[in-house]
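Let me begin by presenting the structure, written as structure tokens, before commenting on it.
Removed from the display is one protein chain of the complex; every other protein chain stays in position.
== subunit A ==
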Amino acid sequence: MEKMLKKFIQNATRVAPKISKKGELFELRNGLVSQYPQTRKDAIKKTIQQMTLGKDVSSLFPDILKNIATSDVEQKKLVYLYVMNYAETHPELCILAVNTFVSDAQDTNPLIRCMAIRTMSMIRVDKILEYVEIPLRKTLQDDNPYVRKTAVICVAKLFALNKELCQELGVLEDLISALEDSNPMVVANAIAALSDIYEADESVVPLPKLIQSHVSQFLLALNECTEWARIIILGALAEYTAKDSLEAQEIIDRVTPHLQHVNAAVVLASIKVVIKNLPQVQANTESPIFSKLSSALVSLMSTPPEMQYVALRNIRIVLEKYPHILSRELRIFYVKFNDPLYVKLEKIDTLVRLVDPSNLKQCTLLLAELKEYAMEFEPEFVSRAILALSQLGVKYSEPKFITKVLEIIIELCNTRDSFQDDCLVAMCNLLRHAGPDQEGMVTQVCSLAEAWSSVENLLQTDYAKCNYIWLLGQFPQKFNNVERKLQASIDSFTQEESLTQMSLLISVVKLHSILPGSMLQNLLELATTSTDEVDVRDMAIMYWRCLSVESSHDGLINELCNSSLPEIATTLDTFSPELLETLLRELSLLSSVYFKPVSTMTKPKSSSGNHLKGKQLDELQFMAQDEILKNMNEDNLLDFDNDWPAASNSNYKSEAQGSTVDYLNDIFGLSSPAPPVENSMADLSLNKKDEKQKSSNTQDLLDLF
């Protein structure tokens, strides 16, 4: 009797859910297992609230899970939300939810059926997936289209989590038959799911065949699905080659409206599909589709800077295929003062590429614009602008215009400190294009260089020094005392980099008849014995040979020295035709940012991610016991902070953050020294930059001389 009284008082006084000393988690746990349904529901809400605030309430998992079996839909939703969020931290406890998932998948309420199947196929716990078969099959055949539409997506999710199981269950066949579903949303999701699966593994679904037999369904689905599904479907369509020009035209017509979507990814994916089909319809440049493509590309420039950057990289690819596509939109790409540097640099590149070389007015406008950029402060930006000036000069190609460009550069060279390297390279590029007949220009450049007092200290980069020496070798009559100038470089030969070494070698050989023999002898010796550059050594040996047979074949060396240079036609780098085609097919993918085809990037192992996933049952059991014991001891948040799941969680987060940072750095080249902008554009072509550095150096030099 006394016991009963005590209990009564206890119950009566525990009315208010006050926060006891034991802490919030303790209170929540008590609430979750209360004998009163309303109290339990309140506690669930509070727990979810804490969860959304970012507090770790994962230790309440078992107690929350007890509330999953309820007829109250709202409460069920909350519990599902919680389970989805924390399933990965408590894979072993998820098994307790299986029975409920399975029976919920047969609930009379379609919303609950959806929730159950969606959650089941999302949780990365093998033990749960084992039981997914029956619910998945049932929901794929559900009477309610909303449920079916959810179930088809779940097949793709299951595939991502456990490919073998997915194939074993044979649900991929169900997915394919869903293409014939009477409800367009189900069809759309089935297509998205199939495309997603195809992207992960091309061998499991015959997507190209399916597209061929269902083109109209695919095209119609675009209007029925969410934007992310749309991107996936567009990606699949871009892989498909239309069977004739009629079909290609139909695809273009259906996809065109999506060029105006607000989501930049949808726009890029649509552009990709249109471009893929353009060759088949033989559209001429006046056709309206080009102006639609153009305005789609322009619309991408009103996005945040990160996306602008991606857009600019993609535009670079499109421009190479269709150089005139944006020629009316020059102004859109003008640099804004608040653009981040990486956007500014890309914009300059785009400007020079898209300017129409037959349009004097436009080129003059751009010239004025670039000149302003060259007066800015950020060194990288200024360097890039100077390079662009010369690129523009070469592109427009008319002597008067080039003279104008040259004057601007000379002025910059004289007025701005520390840009002599860039200016010299730019001027030499102009000279190489204009040819030796342009006496006036040659004199201007040479007298500028002649006036420099100590060139060795003035010029910093290998590329600039190489150009300077080329100038000496090419126009010796324009300089006083070429011999002394060359001798200074020979003295520092061993400290120079490969381009300068090579250039020096070529110039000295070229001028050997007017230079003292000992100088040549000295340099050839240095170049054959004191350099690690194989190309330089080979070249030196070759010259030596030529010179030593000179007596008998007098003509050979003279021919070598006096041959005239080819005019360079462009200083803009280009992709190889194969690379261009590949990149066009991969627009909007990461490869379009790196200019590297997906196939050359290493794919991450498909089953990466959750380390808990493949745990054996006994291991899970052990973890569960551990977990339960621990939960019993934790009474407040303070204790909880020292608890291992929390700790490992935060580790995981910081790791993830680290890798994101790395990733961003990779994209924007922030951590690694950015490639020197003053290098020639040929050097910038990313695809050969790394592996072929050496041979491309040689190539550059061969181009030079």
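As a convention for this text, a contact is a pair of C-beta atoms (placed from the backbone, for glycine too) under 8 Å apart; a residue touches a chain by one contact, two chains touch by 3 or more; residues count from 1.
The working rule: contacts and distances are computed from a predicted model.
Not every chain of the complex appears here, and the one that does not is recorded in UniProt as "LAQU0S12e03114g1_1", selected from "N-terminal E2 ubiquitin-conjugating enzyme", "LAQU0S12e03114g1_1", "Vacuolar fusion protein MON1" or "Ras-related protein Rab-15". Within the complete assembly, A:100 is the residue of A:100, A:383 or A:474 that touches the hidden chain. Across A:69, A:514 or A:549, the single residue that touches the chain missing here is A:69.
On the side of subunit A, touch with the chain left out of the figure occurs at residues 4, 7-8, 11-12, 14-17, 33-39, 41-42, 62-63, 66, 69, 93, 95-100, 102-103, 131, 617, 621, 624-625, 628.
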